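Yeah, one chain of the complex is gone here, protein chain that is, but the others are all in their spots.
So that you can tell them apart, the chains are marked A and B in the order they are listed, and the count of residues begins at 1 in each.
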């Protein structure tokens, strides 16, 4: 098992940051030829997802839609005021897997890996485990 | 690590296609007795999920509900007009795992594996990695 921890500086309350290149570098550094990369977010108001990386409007539409889906709500009890971020984290999910074949991430042609910030800006981490 | 790529022909814009039998065959062909099957969708407007396979009305209700949750929206910027499909892909997710015990998928009694199409019809792929 190989492991890398990516440090991620987010710059807005809600943001999708592409980390495909960093994950690819961690896989190359591991020397693994065939296996699985597990991406893990050790936070409760962030997530990881894989989606289109050709048109930034896709990320814009997704974040705007999530903001409308889970607005701040006066009925939320959690006193920190970021229940919407916790909910988005569980909806999008904090772990994802990508197969590795011949040393390369088996991403589809239009896929990129995104760290999703839902209560930033903050300094975050993404665990990359290659096995 | 064993790997199979399933070719999937979808026939509607939105569809849930059961692939349990194909995944089971890939596991049998691998000869693996104990491990994990990772299912991976290399597309950005499709997903994979595991849910009830006894009553097709469950799939009907899920697709109809998702259509109401993420309707086409004039405020979406992505010019291809399929932002709803990208959003559903990240909500449902593009990877899933099932344990393998004694050569069998550890599915619950009512569980089936579904490829979810959100911008079809198209020819799609599902990666099945057994490790």
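Just so we're on the same page, a contact is a pair of C-beta atoms (placed from the backbone, for glycine too) under 8 Å apart; a residue touches a chain by one contact, two chains touch by 3 or more.
Remember, it's a predicted structure, so these values are computed and weren't measured experimentally.
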Selected from A:6, A:32, A:64 or A:87 as touching the chain missing from the view: A:87
Missing-partner contacts on chain A, residue numbers: 1, 3, 38, 40-44, 69-70, 73, 75-80, 83, 86-87, 89-91, 93-95, 97, 127, 129, 131
Contacts of chain B with the absent chain, listed as residue ranges: 34-36, 49-52, 55, 57-58, 60-62, 64-65, 69, 91-93, 96-99, 101, 106-111
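Note that in this section only the chains that are shown with their structure count from here on.
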Centroid spacing, where centroids are CA-atom means, of chain A and chain B in whole angstrom: 20
